[in-house]
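Every protein chain of the complex appears in place save one, which is left out.
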Amino acid sequence: MYRFDYTDLVGGMLLFFVGAGVSLVSIGNYPLGTLPRMGPGMFPAILGVVLAALGVSLALQALRRTGSRPDIRFFSPLFVLGGVTAFALTIVPFGLIPAIVAIVVISSLAELRIRPVSLVLLCLALCLMAPLVFVVGLGLPIPLIRWPF
Amino acid sequence: MKSILTAALMAVGLTQPLAAQDFPSGPVTIIVPYSPSGNTDVFTRHLAPYLEEQWGQPVVIDNRPGGGSMVGTAQAAQAKPDGHTLLITTSAFVTAPAIQDALPFDPREDLTPVANVGHVSYILVTNGDSEFNTLEEFIDASKKAPKFAATAGLGTTTHFAIEKFIADSGADVDVVHFKGGGPAVVSILSNETDIYGSSVSSAGENLKNGKVKALAVLGNERIDALPDVPSTGELGFPDLEIKQWVGVFAPAGTDPAIIRKLNADVNTALKNEAFVATVTPLDWTLRESTPEGFAEQVDAELNKWKALAVKQGIKK
């Protein structure tokens, strides 16, 4: 237990900054227009203010109560998002099969233990199944494997 | 050695005409910058089989709606100029640039007109129970109490048709944009707006059962589908000749020989009786065109709508 609800305090402040940023960008870049003929900047400018206000009230409430530890994880987002990123980087230059291997291997590391046999089997199974479903079954034009150099 | 050289020379010399003769060497993608089941999409889907027949290659229709057709058009402008990616779009191609600054392409530089295939007419419609029965009554009423006109979206041909009508008739009308023809017709049905420049097909059933009524046909002649509705030309507005045309474009840089072949093949398809029989009931008037003629038309209309946009002050 903490003295304040720090999770909501930080969350509220983040909302405030996002809201303020959206309003400033809208006012700075897009015409506001008039009420009968609203321009493209009016709606986001108002929303930004509303978001910022909600953020402030959340942060203020957080000061009036105690809070618990937030559920922060480090390795799972690293490997899961890393796997998705690896897929994005490999799919176009190298094709579908290398991209599947990349995402399966990297995201599996989020388990923080390596099961070599089951991992290889999973890769093989998915590399067989995904082309069957997407390329053969649905006829989507994705190259299975390619070498860019 | 000598034979290789000859072969190479022949290859170089023959490349240009061969490209057109061999065209198409694979599936042809036609980008339609509108949603499936819209006017343009339906037309293209009817046309595609007749092009497939001539080319012996599949024709894939790729709907890329958004930004009042500008999203799909931008995508076509960036495609490889080998004739295997084409664009079929409407007169929004010439109206939208008149009001949009930040277009991600240049309509004159980045796309080459291939063929203008035909048009549909617009009719000015109002609610079936409304108090005015003629266009004149509507114009007079609007001068006493301002009215609202619906459009199918900013920069669409329906938008410019209404703006031109306002400019020429002096009616006091505020323009309200809707997202597509469907919602615009609903706004007429719900009495939220008072007038809309609709195609015959999007007014459709509602026109037949009297929920909306047609005040005039935009243009100088009446149309076969509605023989009793006067044209705006008869009513004293000779410059309201506004049609929604549909045209074929290719990315700029496409081999002129391929452009000519595409134009010829499209014109052949348009003459096919089975095709004519399917699209005529949808109020399509088909026409033949040359790439050069269509290019001139596009250029002239780009200037015309730009001038109207400036005059009416609709540039944001």
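In this document, chain identifiers A and B correspond to the written order of the chains, with residue numbering beginning at 1 in each.
Keep this in mind: a residue touches a chain if its C-beta (ideal position, glycine included) is under 8 Å from a C-beta of that chain, and two chains touch if they have at least 3 such contacts.
What we mean here is this: contacts and distances are computed from a predicted model.
Asker: Considering the UniProt annotation of the chain absent from this complex, which name among "Branched-chain amino acid transport system ATP-binding protein", "TctA family transporter", "Polysulfide reductase NrfD" or "histidine kinase" applies?
Answerer: Going by UniProt, the chain not displayed is called "TctA family transporter".
Asker: Would you indicate which residue among B:177, B:222, B:260 or B:306 is in contact with the undisplayed chain?
Answerer: Reading the full complex, the residue touching the unseen chain is B:177.
Asker: Tell me which of A:50, A:63, A:120 or A:145 is the one touching the absent chain.
Answerer: Only one listed residue reaches the unshown chain, and that is A:50.
Asker: In the complete complex, which positions of chain A touch the hidden chain?
Answerer: Residues 7-8, 10-11, 14-15, 18-19, 22, 25-26, 30-31, 34-40, 43-44, 47-48, 50-51, 54-55, 57-58, 61, 65, 70-73, 76-77, 80-81, 83-85, 87-88, 91-92, 96, 99-100, 103-104, 107-108, 110-112, 115, 118, 122, 126, 130, 134, 138-142 of chain A touch the chain absent from view.
Asker: Tell me, which residues in chain B touch the chain that this view leaves out?
Answerer: Against the missing chain, chain B presents residues 34-38, 41, 63, 65-68, 70-71, 74, 96, 99-100, 102, 104, 148, 153-155, 174, 176-180, 182-183, 185-187, 189-190, 192-193, 205, 316.
To be clear about the criterion, only the chains that are shown with their structure count from here on.
Asker: What is the distance in Å between the mean C-alpha positions of chain A and chain B?
Answerer: Chain centroid spacing, chain A to chain B, equals 39 Å.
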